[in-house]
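Note that one protein chain of the assembly has been removed; the remaining protein chains are unaltered in position.
By letter and in written order, the chains are A and B; residue numbering begins at 1 in each of them.
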Amino acid sequence: MATVSEFRICPTTGLKVHSAAEKLIKANAVVAVVFLAIGGLFGLMVALTRWQAVHLLPADWFYLALTAHGFDVLLAWIIFFEIAVLYFASAILLNCRLAAPKVAWAAFWLMLIGALVANVAVLQGGSSVMFTSYVPMKAAPHFYLGLILFAVGALLGVAVFFGTLVIAKEEKTYEGSLPLVTFGAVTAAIIAVYTIASGAIILIPTFLWSIGLVSHIDTLMYKLVWWGMGHSSQQINVSAHVAVWYAIAALVLGAKPISEKVSRLAFLFYILFLQLASAHHLLAEPGLSAEWKVFNTSYAMYLAVLGSMIHGMTVPGSIEAAQRARGFNNGLFQWLRKAPWGNPAFSGMFLSLVMFGFIGGISGVVLGTEQINVMMHNTLYVPGHFHGTVVAGTTLAFMAITYLLVPLIFRREVMFPKLAKIQPYLFGLGVLGISVFMMGAGTLGVARRHWDMNFADAALTFDYPPAAFLMMALNGLSAVMAATGGLIFIVVVVGSVLFGKKVEGKIDLTGGAAVAKYGSAGTLKIPGTAVLVAVFFTCFVLYYFVNWKYLSELWPLR
Amino acid sequence: MASPNKPGDDERVPFMQRLLDNPFLLLFLGVASPAVLYTIWGIMEIIQIPIAK
Partner (left out) sequence: MAIQPPESRLWWKEPVAKVELIWVIVAFLWGLVMFFMMIYWHAAGKQNISSEAYRVDPASYQKKAEELAEKYKTGERAGIPIVKPPAGSDIYLIARLWQWWPIFELEKGKAYRLHISSLDWQHGFSLQPVNINLQVHPGYDFVQTITPKDKGEYTIVCNEYCGIGHHQMTGKIMVVD
């Protein structure tokens, strides 16, 4: 049993904070941010290379940097931060001690060592295989070993999370059901188990193959199982950042879910179906039947998309309800105009929500449509799409909640408040550009992971249309903007954590005015959200059918 | 907070709520669903690809 002295009471939220949990959250979050800095730098270099007029890196360095970028941001930054989110959503929100802190530290070190080993392997130059490492292209054995150590560590972290849930229940540290945010974290953790299991099933034989103990890895089988990890890990991100949206809406605005039942059902759809979408990556593959492709790529008849569309309404809806209860009742959108746009936690969260829906979400469904995929597979449309999900969506949401973790967990004031205030806008706008311009270039056929769209050294030459070069230049400019936003984030966070003024006593997250009681189903009024959702739906339907129109003009294929 | 003395307090918790309150059952479902529908079904299809004449 933990003794009382291992806890402090948070003066702002009244939650009991377990000091071991707090230390682990700090460690994981700090390492995450460091990897974001490293990976973001690689991303900038990649983007500046693809800007043909700048063409920064030579070919071998470009492929190396792209491999490092993928690994450091997609795996290291995101998953370290997610482990922090899991500990926060379990130990802190449930007023509970963290299960087995020693195991949690072992998890931390395994992940860190694994990530460093993989980085060393990539930087040594012999493992520029992209983070997907499709066989039979071979990386150095320690590349796979690093990934495996990282995954084992992450699995331990997930186990600690589940252990904490058990303790909280046994020790009755909360009453009734789990808070919705914790339930979202449960969703993420469940998906993580499948993700990591898939990773182990495929990476361990691949490692053995790289040291000569296994003679052959089937390329299709590799892709099938690898994407069980690769895509599902994106679904961990979705679940985690949706949980973060709910958490920020609650902490900053005192918003409460408009319906526990509907929001939890939406998470249940994630648990059951989200991972099927790993098939998005196999739509252009030989040998898999149309039945398998259609069923899996549609998450079993789009039930997981339904989940996302629900969250896309209930999060802004809960914000609108909370704002209206505060008295911002004029017209359709006063609640939105009077939202705390100067608070980077809120603005980051709202931008994340909007861009994830409009950019990442819509493009993802279109890209994942069985037939339409043939016009986009492996073009820049793909990275365009997922910078809309995992950067505009997840990364921005995680940045936003960091602005709350700094005062609540690190107990430091956020330094450079003026910079912090503009940071989400700068980063958000930059990422919007990266996403849209890469998607545009992809529509024009430009290949992803490609050093030279001029084909200068190719025996048979080809010219992409001039518009494609323009897109890549705009992409480069947007990358500079996003990188600036990223740098400001790093400076503000690292500065605050190291040198920020210590926070004493209660802090004001909500900007005053506690929320009045509101919202039973009968009286709920969220007309503004209804309009936003209608606009979203119209865009979705139009964009979806426009792409079918394009498809119908393609050369016949069967 | 669960308020103790509301009417219907001793009412049985509905099935769906009990399901959603059980993380380990959800864990089982969340792993079994993609394991069967995506992974195993997919592996079956790959295994069945015929050999070229």
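Side notes on the structure shown:
By our rule, a contact is a pair of C-beta atoms (placed from the backbone, for glycine too) under 8 Å apart; a residue touches a chain by one contact, two chains touch by 3 or more.
Quick caveat: nothing in here was measured; it's all calculated off a predicted structure.
For the options A:Gly254, A:Gly364, A:Pro407 or A:Gly485, the residue in contact with the chain missing from this view is A:Gly254.
Shown as candidates are A:Ala32, A:Ile79, A:Leu156 or A:Leu220; the residue that touches the absent chain is A:Leu220.
Note on the undisplayed chain: of the listed residues A:Ser127, A:Ser298 or A:Gln423, the one touching it is A:Ser298. What chain A contributes to its contact with the hidden chain is residues 13, 59-60, 63, 93, 129-130, 134, 136-137, 174-181, 218-220, 246-247, 249-251, 254-262, 283-290, 293-294, 298, 301-303, 305-306, 309-310, 313-314, 317-318, 365, 369-371, 374-379, 443-445, 447-452, 455, 457-462, 464-465, 520-522, 524, 526, 529-530, 533, 537, 540-541, 544, 548, 551-552, 554-558. Taking the complete complex into account, residues 1-3, 6, 8-9, 11, 13-14, 16-17, 20, 49-53 of chain B touch the chain not shown.
Methods note: only the chains that are shown with their structure count from here on.
Remark: chain A and chain B have CA centroids separated by 23 Å (rounded to whole angstrom). Across the complex, chain A meets chain B through its residues 162, 165, 175-178, 183, 186-187, 189-191, 193-194, 197-198, 218, 220-221, 224-225, 228, 232, 264-265, 268, 271-273, 275-276, 278-279, 282, 286-289, 292, 295-296, 300. Of all residues in chain B, those touching chain A in their complex are 1-2, 16-17, 19-21, 23-24, 26-27, 29-31, 33-35, 37-39, 41-43, 45-46, 49.
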